[in-house]
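Shown here: the complex without one of its protein chains, the others still in place.
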Amino acid sequence: MATLVLTEEQQMLKDSARGFLQENAPVSAMRRLRDEGDPDGFSRATWAAMVEQGFAGTLIPEAHGGFDFGHVGMGQIQEEAGRTLTASPLLATAIVGACALVHAGTEAQQQELLAPMAAGELLTALAVDERPRHRPELVHTRAEYNGAGYTINGCKSFVIDGHVADRLIVTTRTSGECRGRDGITLFLVEPGLPGVEIVPMVTVDSRRAAEVRFNDVEVPAGAVLGHVDEGADVLDRVLAVANAHLAAELLGIAREAMDRTLQYLRERRQFGVTLGSFQALQHRMAQLFSEIELLQSAVLAALSALDEDDAEAEALCSVAKARACTVAELATNEGVQLHGGMGMTDEFDIGLFLKRARAAQQTYGDDRHHADRFARLRGY
Amino acid sequence: MATLVLTEEQQMLKDSARGFLQENAPVSAMRRLRDEGDPDGFSRATWAAMVEQGFAGTLIPEAHGGFDFGHVGMGQIQEEAGRTLTASPLLATAIVGACALVHAGTEAQQQELLAPMAAGELLTALAVDERPRHRPELVHTRAEYNGAGYTINGCKSFVIDGHVADRLIVTTRTSGECRGRDGITLFLVEPGLPGVEIVPMVTVDSRRAAEVRFNDVEVPAGAVLGHVDEGADVLDRVLAVANAHLAAELLGIAREAMDRTLQYLRERRQFGVTLGSFQALQHRMAQLFSEIELLQSAVLAALSALDEDDAEAEALCSVAKARACTVAELATNEGVQLHGGMGMTDEFDIGLFLKRARAAQQTYGDDRHHADRFARLRGY
Amino acid sequence: MSDLETFRRETRAWLEANCPASMRTPMTGDDDVCWGGRKWTFKSTDQRLWLERMAERGWTAPDWPAEYGGGLGKDETRVLREEMDRIRARPPLHSFGIWMIGPAILRFGPEHLRRQHLPPIVRGEIRWCQGYSEPGAGSDLAGLQTRAEDRGDHFIVNGQKIWTSHADRADWMFCLVRTNPDAKKQAGISLVLFDMNTPGVSTRPITLISGSSPFCETFLDNVRVEKDQVVGEVDQGWTIAKYLLTHEREMIGGFGRTAAGARTVGEQAVEAVGLEDGRLADELLRGEVARWEMDARAFELTAERARAEARAGQGVGNSSAMLKYYGTELNKRRHELLMALNGSDGLLWQGKDGHDGALARQWLRSKGNSIEGGTSEIQLNIIARNILGLG
Partner (left out) sequence: MSDLETFRRETRAWLEANCPASMRTPMTGDDDVCWGGRKWTFKSTDQRLWLERMAERGWTAPDWPAEYGGGLGKDETRVLREEMDRIRARPPLHSFGIWMIGPAILRFGPEHLRRQHLPPIVRGEIRWCQGYSEPGAGSDLAGLQTRAEDRGDHFIVNGQKIWTSHADRADWMFCLVRTNPDAKKQAGISLVLFDMNTPGVSTRPITLISGSSPFCETFLDNVRVEKDQVVGEVDQGWTIAKYLLTHEREMIGGFGRTAAGARTVGEQAVEAVGLEDGRLADELLRGEVARWEMDARAFELTAERARAEARAGQGVGNSSAMLKYYGTELNKRRHELLMALNGSDGLLWQGKDGHDGALARQWLRSKGNSIEGGTSEIQLNIIARNILGLG
């Protein structure tokens, strides 16, 4: 049975994350980073403070310096970070990186990396996509056994936090067809190695991602994460987790966009009455409200299924992400439209939610990708 | 350049068809046929009067006793027949049958059949579907050459007017795979031949269709319509024509459903004001109006492209039918919903439009089928 | 052993002994439902026995006060339900008396009506119907036209009701009437009770677009209603009506929930359309099926969450409007999808291998979901005003 109501402990975590983020990383902070053209795209000081709050160790076992608070807990932080548009290494390191290592890392790898990750000192980045649209099983990047270790050649795009990562988690092909599940192997690669080239770029949400090229990059055999040729299963799990947490972030974005729009409709007057008194707008907001309520249920169910290792977990993660994409798109589009001309100006915040929403939507698959995935999981 | 405004002649035909149908075949007549359980599902007397009006010969050349008035002309009759829910052999005989014979018939076949068709004395039916969802290239029904002619075995479902037809137009496979385009051959089959079994059924719109079974049915070689193994091209044309005219009928249904709903909203009072004064309903009706306007353009363009043998004709027929399906579905659903409880009663007519719309939608492919077809025609 | 565990043990034993085997099989259709009442014909001896045995203990309405019904506490009622579920026992009685007018009389009184009406409801002897909607009023109950004229010790009622479920099979009606024509809209309405055998009461079944239906029109022509048959107070019927409407909305809000064991839309799609290379053969429909199934899953989870929140005392209270709105719209979409998946098979009405047009009739019936029990538009109004503070 899914946890659809937060425990007292989880509610406390959510409230404290909310308080912390509203105080330390409000939308205005994101705006400042953007206007100053910060090369990291996030604030190191804020990240340090988030680590202080324990956010970085939420998914890491206590034995490795984390708090093992689970996905429902981490999801609450993500939802609140969606409301404040807080950029940080939370997704790439504390969620994706932590999950990959906890799930597939050897004892030695976990020993080496998890504690510094929980301490916020070591950042990771997942290099998976090779095409603009997410398609994780399409892997052309090759890793060839060279007698001692592996030689990696290829190019990865849209590597989130690729510009700051201390360790890249790279999907490669060690055998098989370029579209197949079999033959995918994950590697932990140090970005400083000869032949690794990192080209950062600014995305629409004022965050950073990188293109990462591998030119005859030599890594030792111990850099394999998980088993050779069997990386697809690890990837499934890691991406399901990432998507559940992106869905949580999108839930926060959708709720915040709706709340700000409701506020505007209640206050703004036109033709002598408030905008909120127009029935056509009332019905649209009521429909949006309903869609968001369903999203919240889907997100909670996905997170708690991950915590409980439920057999339906991957399907629920796809339900949550697919719905998060369509609902956040609706919420942010309605937000801009109902703010009228003001919503089109950079001066108002509502457009920032629109921008971040689309970036989070496209990250690791949008609603089409996840509808397709859901259908496959359901056998049709 | 498409004819997007009717010529004076076409407008006159439309007006006279409207006057005729509203007078001779209003919705109440359809209701009477239904309640009396008429075994034909249409009125022979009304059909005779329609023939009198020249409707049956609209697409038949003058040399064969028709009027050669073209698809735009016939489409106007169909649109008006959509408004009155008039059941008749118009689709199966005067549109589908006439088009198949004019397009693919030998001189002898045309001589024999077209004149009686224009005179309303000979009815045809297209036996194409083998699965509940329309998929014309899936043909299991086999016709095997037996030295003198062909022996047909197989089963066709949802044969419109199969219960009254004097000649069946049957798609069979003479070679190739059961899903391929190549190897399809059309036959003209007399329903009285030994081995032909016709099982009529009543459909949701109170019309009739039949399942037609062929058990070792022997037909002469002269029964082939068009060329052996090359029936798919004929079928493309015939189905494009059928769908353009179904789209015209659905346009009439959508317009009539909207008009009746608007009338109801203008008159019906609730909470002390007319329903039509509620902005949420106003916006929904304005959106429906816009969708119907686009549908009208698409239908006119498809019909006139058929008349002009435009290279885009088949794509436009799919645009028209796909849009007709979604718009008629919207119009009839909104119609019932906005009529409230009254819309749910058999006493009100609005539900009859809902029923006929779905039947016309599913006939020869719904919006999904035609979206898929459009994408293929566009090369993606 | 706690009292509750003792109760569970005893209940389990009693059910084992008293619930007939045939009453433990799944109901296959409307025919298996027992509605009771003076006109009822039991479908089997077991159906009669099962009702009589449960009614004798008052367990048809277990949580009503002991003097009228079962007298069980909240926990005991839950245990009884669990134990009935355990052996898959059918409900002994379906009853608007138990679900609607009974709770209203219990809550609003007066006492003499409780004593008169509740015991026969519990025993399944009297079947009730509701007289709310009127032709011409739609969702606007305040526009009520049925008039009750004061004649001293009784009223004379004239008017017409519509959408009365099973009026032709019911024994009594609870009926909203206007007792004060001068009061403004919501005021001046009373909820009165009368026997359907009273002279001047007649009914006519309504044919829906889907075919025959349990709904009737009810004509009230100089019907005499005793003044002691007013629930609550005269002219205070509006409050009771609102209470009952919320009840009704909660009943209907269950639409869109998948019945246990029912085939999913995905399974039906595979059966109707077939797979090619492991994917549904129609790729556009495949996307629609997946999107519907995802929405339906999220809705199920939301209904579950609403129940969990209610248990945790966090219920937003107004979630019933949202569930009613979304659930009924989802169910309509489901039926449109099933019609599309089944193509020409979905169009059948009569004929072909005994096919009775069930698919089409269910599709048509689903259109009423978003109208009955408060239209979708009314639910959206409620959400916008009560939850979102717009207006």
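Per-chain residue numbering starts at 1, and chain names A, B and C are given in the order in which the chains are listed.
Note that contacts are C-beta pairs under 8 Å (C-beta built on N, C-alpha and C of every residue); 3 or more make two chains touch, one makes a residue touch a chain.
Predicted model, so just to flag it, every value in this text is computed and none were measured.
In terms of the touch definition stated at the top, the absent chain reaches A, B, C within the entire complex. From the options A:Phe42, A:Phe55, A:Phe158 or A:Phe214, the residue with contact to the chain not on display is A:Phe158. Only one residue in the set B:Ala49, B:Ala115, B:Leu193 or B:Leu262 touches the chain that does not appear here, and it is B:Leu262. Along subunit B, the points of touch with the absent chain fall at residues 2, 4-5, 262, 265-266, 276-277, 279, 281-283, 285-287, 289-290, 293-298, 300-301, 316, 318-319, 322-323, 368, 371-372, 374-376, 378-380. Those residues of subunit A that touch the chain absent from the view are 129, 131-134, 157-158, 199-206, 209, 211, 268, 270-271, 278, 280-281, 329, 333, 336-337, 340-347, 351, 354-355, 358-359, 362-363, 366, 368-369, 371-372. Listed here are the subunit C residues that touch the chain not shown: 283-284, 286-287.
The rule is short, and it goes like this: only the chains that are shown with their structure count from here on.
Among the remaining chains, B is positioned farthest from subunit A, on the basis of C-alpha centroids. Chain C has the Cα centre that lies closest to the mean of all protein Cα atoms in view.
Between the CA-based centres of subunit A and subunit B the separation comes to 50 Å, rounded to the whole angstrom. Between subunit B and subunit C the centroid-to-centroid distance comes to 41 Å (mean Cα coordinates, whole Å). Among the residues of subunit B, those in touch with two or more other chains are 278, 280.
Looking at subunit C, one finds that residues 377, 380 touch two or more other chains.
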